[in-house]
Every structure is written in structure tokens, then in C-alpha cells.
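Here the complex is missing one protein chain, while the rest keep their positions.
Chain nomenclature is as follows: A and B, assigned in order of appearance, with residue numbering initiated at 1 for each chain independently.
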Amino acid sequence: MKYTYYPGCSLKGTGRAYEESLLAVFHALGVALEELDDWNCCGATTYMSYDEVQSYALAARNLSLAKKTGRDLMAPCAACYLGLHKTQNYVRDYPWIGHIVEHALTVIGYSTDLSVRIRHPLDILLNDVGLAAIKAKVVHPLNGLKVATYYGCQLVRPYALFDNQREPTSMDRLLAACGATIVDYPLKTQCCAGSQKGTLPEVGLDRIQRLLAGALRVGAETIATVCPLCQFNLEVFQEQAGNAHPFNLPVLYFTQLLAVAFGTPLKQAGLQRSFVSIEPVLAHREIAYV
Amino acid sequence: MELKRIVKFEVERDPAFARWITQNPGGERIRHCLQCGLCSASCPLSLWMDYTPRRLMHLSREGFKEEVLSSYTIWLCTSCYACAVECPKGIKVTDLMYALKARAIQEHFYPKRFAIPELAREFSRMILGWGRITESRLVMRVFFKTALGRMIGLSHLGLRLLRTGRLRWAREKVSRQIEIIGLLQDVAATRKELAR
Partner (left out) sequence: MSDTRTPNSALKIGVYVCHCGSNIAGTVDVHAITEYAAGLPDVAVAREYKYMCSDPGQELIRQDINHHGLNRIVVASCSPLMHEPTFRGALLKAGINPYLLQMVNIREHVSWVHTNKQEATAKAKDLVRAAVRRVCLHKPLEKRRVAINPNVLVVGGGIAGIHAALTIANSGKHVYLVERQPTIGGHMAYFDKTFPTLDCAACILTPKMTAVGAHPNITLWTYAEVAAVEGYVGNYKVKVRHKPRYILEELCIGCQECVEACVYKEGRWADEFNMGLSKRKPIYLPFPQAVPQKVLIDPDACIEFKSHRCKKTCVEVCGERKAIDFNQKRWFDEIEVGSIIVCTGFKTFDARRNVYYGYGRHKNVYTALEVERLINASGPTGGNIVLRDGTQPRTAGIIHCVGSRDHNTNRWCSKVCCMYSLKLAHLIRERTGAEVYNFYIDMRTPGKGYEEFYDRLLDEGVHFVRGRVAEVTDWPAHPSEEGKLIIRAEDTLAGFVRRIPVDMVVLSVGLEPQADAREVRRLLNISCSEEGWFLERHPKLAPVSTFTDGVFIAGACQGPKDIPDCVAQAGAAAAEAMALADAKYVELEPYTAHVLEESCSGCKTCLTVCPYSAISFMQETKTARVNEVVCKGCGTCAATCPSASIQQNGFEDGEIFEEVEGLLAYA
């Protein structure tokens, strides 16, 4: 099994731990990943706010490159995942967009074949690798660690391709297979307010507070995320959000929890990059880690 | 009390704006909007908006351009797609919000030093220059331009990000940047032609 890997800008910066743990987990499972050569920014939500069609063109370059590799394209960042899918759909559904984008691709000498299969690691792990193979790799079961799985928006909306749109369970099943207890977190698909914490701080902070309070309310010991921005919001601003009552809630990428379960050394799982360490919780749950 | 006399005359409407919104991808069904308010109720940010998404949809399709483009609503939208998914008429509200944002940025319909459009502009500059975003540099530039004081206030976070290796200064870039430039320029050129 081999996939073309599209990291996206965040996984090289604030979301570094996502990339590290992702690579470690896939390596442990024997799934090869090759980073898409000379990938460019997908545009995410910000470029889309600046110029939609240029945004599609940017994403399309990646799709064209990926199609050439002959393998499925894996995009772990939820915004990239959505952006790439949206581009594929809109180029096809709106002929005028398709015309502009294909013209631009041709001008720079690229193929206009954008039909690469865009996958998410959750999808690949569940459906290609399979729970059995994952269970087999678990050396440190998560001993009922209470996890609030937080999917956020862009992974399930508007395209819910491998999971239920309103009640997703893919991450739940994956982590449960490693021994975690998934708590019933009704806010699991509510928006974290994205970049608003930076631009409209009081709005952003309010959303972050609610999500964190909600997780604690249902007894979560950690939150598992799929999106670098969600993770950033919930963890980096946690201190500010907590104010007088600190939350002390570790927020990890689901791949980091998998990595712990697989016995991956801390550094390889990117755990040293956390602002709120998971180590006390792991100790409390008597989960051995490397 | 400060009294204001408001009556809207038909000549104040901008039919071109109304037409533009219906022609936008996702806006094909906007005339079907029943004003049920499900979008506003699903929206996590609607509580802060001056015009709720529902109201904005109606204002847009009626052509009240000034109200729409100067609203807070379009800037508060985080594109979480909750409205688009729930809308019982299949109106892709999120796509319309993107279009309105882009238009407002183009036409400079926002207060000076407002962070969100500045972020969008800096983002696009970085793409044009390097093809990828180096988060640290982007954040610095935007804060510098819009909220220097706040940036200083968050400096301890910045340091911590540095310590945990999450803030990298090294420039992320595409090696064949000329392709990116060519791509973006061609899109702009084709669009200009189509507009003619």
C-alpha cells in the first residue's frame, strides 16, 4: 500500500506533531507515503475569501501533480481535504470554472486530469488498512482513556464521503480499537471558529471556551482532533480560555494517540510539542509509553 | 434620541448585485429562500452578527449592496458549512459568504486595518511570492499591520511555540514558483476576457 502524501502548509509549521505522528503510525503499519513533489498551498479558506477561482486553480495544480503519481492522494489537514474535493467538484460542475482552471493548467504545461482519489488518513486507516491490522499493532492499549473525538467542520461538511455527516464515528472506532473509551461529546462537529481567535479574539475565545468546557463536562480526559487549526485553537489558547479555572485538557491529534498505543517513542509522536502534556493522564491510566 | 428616517426606494437597489449573487456558484437556489432562519440558527457565529445569515441572504438577492458588503456577517463567517448542509432549499450559503468576502475585499468595503481582509491580502501575497505559507511570517505581517499591541501581548505564546518547534522561520516555498505565478496570472487574464 502506498499513497501520495499532501501535507499542506500547517503540517510543516504549527501542525508539525500531526505530520510526525502520522508518518510514525503509517510506517508502523507498513503503509508507504511519498510526499507530493513541489506541492503548493491549497488555498484553504483564506485564499477562497480573496479570490475563489484562483483558489481552485491553486488546488488544481496539486491534483494534476497527484494524478501523475498514479496513487491515491492523502490529505490529513481537514481544510486541504475539503479544498481539494471542492475544487474537483466545482471544476466539473461549473463549466466556466472548469474552463478557466483548465486553461491556466494548460498554459503552465500541466495535464487537466484532476481525477485523483482524495483520501483522508481516517478513511485509509479504517477502510484500507482495517481495524484488525491496527489492533494487531497495539502494544500499549489505551486502558479506557476517555477521549472526546472532535471532528470539527470541514472533514464532515459539506462532503461526508466516508462517515456520517451529523454523527461521525470513524475516529471513534479507530481509537476504540486501541482501547480508548469514547465519551459522548455532542459538540464534536461544532466549529472552533477557525482563524477568528487571531482576527476577532473575543469571538474565537468564546467558541474555544465552550468546546473545552463541553469536553470536560462529558468527562473527557483528552480531546482527539483531525485539523491543525482546531488543535491549535483548543490547545494553544487553552490557558487564555481557562482564565481562573484552567482546563488542563490535553488536545492531541488522533494519530498521536495511535502512536502512543503503537509504542512509538514520544519524540516521534510529536508529544514534546504539546502545550498541555498528555503524560500525567497516561500515567493516571497506567498506559505505558516510550 | 437620535432619530433616523429610513425608507428604501427601488432605485436604491442594485439589480446587478442581485443578479451577480444568483449567478454565483451556490446561489442558484437563492430565490427559493423561504427565510426560515435555519441557517442563522445553525450558525455558531450568528450570535455576533449584525445581520443574521438569513437576513443577509434576502438583502443580497434584493440588491441592497451597501448593507450587505458593510455588514459584520461576512467577516464573522468561518465557513463551517453548517448552514449549507442544513438549508432545506439547498442554498449554499457558505459559498455566497466567500463570494461576498471576496467582493468586499476587492471593493475595499471594510474599515482600515481590519485584520481579516488584511490576512487575506497577505496570504495571497505570500502565495504569489512563494507558493506556500510560512505561518510564522504570515502571522507577523498581519499583526504588524493591524494589531501590533495584541501581538506583543501574545509574545509569550509565540516564544512557547518557538520552543516546541511549532514556529519555524525557514521559508516554505515551491521550487517551480514560476508555475504558480503563471497559473494565477492566467486565471486573472481569462476572467478579464470573459467579463468582456
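The rule is simple: contacts are C-beta pairs under 8 Å (C-beta built on N, C-alpha and C of every residue); 3 or more make two chains touch, one makes a residue touch a chain.
These numbers were taken from a predicted model, which means no experiment stands behind them.
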Original post:
Which chains here touch the chain that is missing from view?
Top reply: A, B
Subject >> Contacting the left-out chain in the complete assembly, out of B:52, B:73 or B:94 >> reply: B:52
Subject >> Hidden-chain contact residue, picked from the options B:42, B:71 or B:94 >> reply: B:42
Subject >> Option touching the unshown chain, where B:14, B:67 or B:86 are the choices >> reply: B:86
**OP:** Write the list of chain B residues that the hidden chain touches.
**Re:** 34-38, 40-42, 46-47, 52, 54-55, 86, 88-90
Subject >> Interface with the undisplayed chain - residues on chain A >> reply: 166-167, 186, 214, 217
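Assume only the chains that are shown with their structure count from here on.
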Original post:
What does chain A use to touch chain B in their complex?
Top reply: 9-10, 12-17, 38-41, 43, 45-54, 57-58, 61, 90, 93-94, 96-97, 99-101, 103-105, 107-110, 153-154, 157-158, 165, 190-191, 193-196, 198-201, 203, 207, 236-237, 272-275
Original post:
Of all residues in chain B, which touch chain A in the complex?
Top reply: 25, 44-45, 48, 75-76, 78-82, 84-85, 92, 94, 98-99, 101-102, 105, 115-116, 119-121, 123-124, 127, 131-136, 139, 142-143, 150, 157, 160-161, 164-168, 172, 174-176, 179-180, 182-184, 186-188, 190-191, 194
